[in-house]
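Structure provided below as structure tokens; questions to follow.
The complex appears here minus one protein chain, its other protein chains still in place.
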Amino acid sequence: MTGNWIKQSKDAADQHEIKRPVLKNCIKAFLVGGFICFVGQVVTLILILFFPFTEQTASNPTVAIMVFFSMLLTGFGFYQKLGQFAGAGSAVPVTGFGNAVVSAAIEHRSEGLVLGVGGNIFKLAGSVIVFGVISAFFLALIKTILIQIGVI
Amino acid sequence: MKTWHFPSYPSIISSGVAAGPFEKNSPYASSFDTFFEDLYMGEKSFEKAQRKLMETSVSSALLKAGMSEQQIDCLIFGDLINQITPSNMAARSIGAPYLGIFSACAGSMEGLALAGALIDGGYADSVLTGVSSHNASTERQFRYPTEYGGQKPPTAQWTVTAAGSAIVSSDKERNALAHIEKATIGRVQDIEVTDPFNMGAAMSLAAADVIERHLIQSKDSVADYDLIITGDLAEIGHAAAKDILSKKNIHLSSEQFIDCGKMIYQGVEEVQAGGSGPACSASMVYGYFVNELAKSSLNRILVVATGALLSPLTFQQKETIPCIAHAVSLIKPIKGGQ
């Protein structure tokens, strides 16, 4: 009998569930993500035009500047609202990474600098770094092997 | 367990609600006592802010009752944070005998039911019960850091930043806002929802179950209640609970069956499915409904606070979300009996 009610309740809940508006979210994410990349492109151009950076070398400082921007936006409480609006659009660019780091740092400030901020700053972004390093390692391994064999 | 009947009708003699800045947008904001201008409330951390909320609501309840802390026989507090520390710390500063309770968002009615039982059993003369929740500290504990820009689905609920407390007394001489009539303690129900952003749906069966049991055991019919108020089921859970109840042959109209989570942020953008948190039901019941009872614009209500008993650990370990609901029926003040 209880099992029956569980199933019926689940059906009732599913029936009333509000679905994520996937298409609308995609469009919003596209626009906002595009805008963030556009800002990044402007930063790159400024670096190329006014500083001694080439297209090759400008990418690293651009990333740093974009992370700095997202840091400010996070600190002023704006990024959270942007994130709710844009979803992946604001999470996927490097600014999302900056937001994940900074929000954790702000959050754990109350537990002190070493154990709070230091210990938790990569709480969310840590897995990005871990899996980034792991996948880079394996890709490098595959490439090395292929070169040794002589495929590439 | 059978429904508890309280023949002595313990009285709610005063109540206090303190709320955060966001709750000012609520259509029921005028029934809350104190507001804070920012989420930190002048404290260093959100957890301390939550304690301050609790203390503020307690002191406004005491002030309205004209009582001092020494006159309180027992405190029953609860909240959502690990080891219910905001409640414990608030109790530390009040210094009365203290019972800490946890049943997530159902803590408000668990506290009220226990307060009624303590008084009806003659173990205490005045009991102060209250719950608190804070949006930022709850987000931090259960989800992501406050400033993290993650997207919440439309089923997500907004944790209310507020604290509500009430003083329950056996004193028949005092003017009561309302009386506690009966209470039914709920059973833990799990309908195998794993999404912590869809807690309303998870709690629907628990709510429906306790309502059904309350009605059967107290031999009341639906018509005996002006309102049946659920705690924080929000859009999805409330609609689902209504469906489940009608399958159980309990038919409620949408005017009679209402939800605090849906009401508290009615017409507020940013909030997805509705409010949640123990303070959601507490602030609405202790702030609004109790005063409606005192004005006799309501005769009898059944408050069903619902709670999702999850922890960040359990849902990461892919456990389903067990849920609880407690029902307390309140009646308007008995005039002339004083």
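Going in written order, the chains are labelled A and B, and every chain counts its residues from 1.
Here is the rule we use: contacts are C-beta pairs under 8 Å (C-beta built on N, C-alpha and C of every residue); 3 or more make two chains touch, one makes a residue touch a chain.
FYI, contacts and distances are computed from a predicted model.
One subunit of the complex is not drawn; among "Sporulation protein", "ABC transporter permease subunit", "Class III extradiol dioxygenase family protein" or "GMC family oxidoreductase", its UniProt record names it "Sporulation protein". Put simply, the hidden chain is in touch with A once you look at the whole complex.
When the missing chain is restored to the complex, the residue among A:53, A:78 or A:122 that touches it is A:53. The residue from A:26, A:42 or A:64 that touches the chain not shown here is A:42.
The omitted chain makes contact with chain A at the following residues, 42, 45, 48-49, 52-58, 60.
Methods note: only the chains that are shown with their structure count from here on.
Spacing of chain A relative to chain B, judged by their CA centroids, is 37 angstrom. Those residues of chain A that touch chain B in the complex are listed here as 5-6, 8-10, 12-21, 25, 74-75, 77, 79-80, 82-84, 86-88, 90-91, 96, 99-100, 102-104, 106-108, 110, 123-124.
Against chain A, the residues of chain B that register as touching in their complex are 44-47, 140, 144-155, 189-193, 198, 201-202, 204-205, 208-209, 235-237, 239-241, 243-244, 247, 270, 273.
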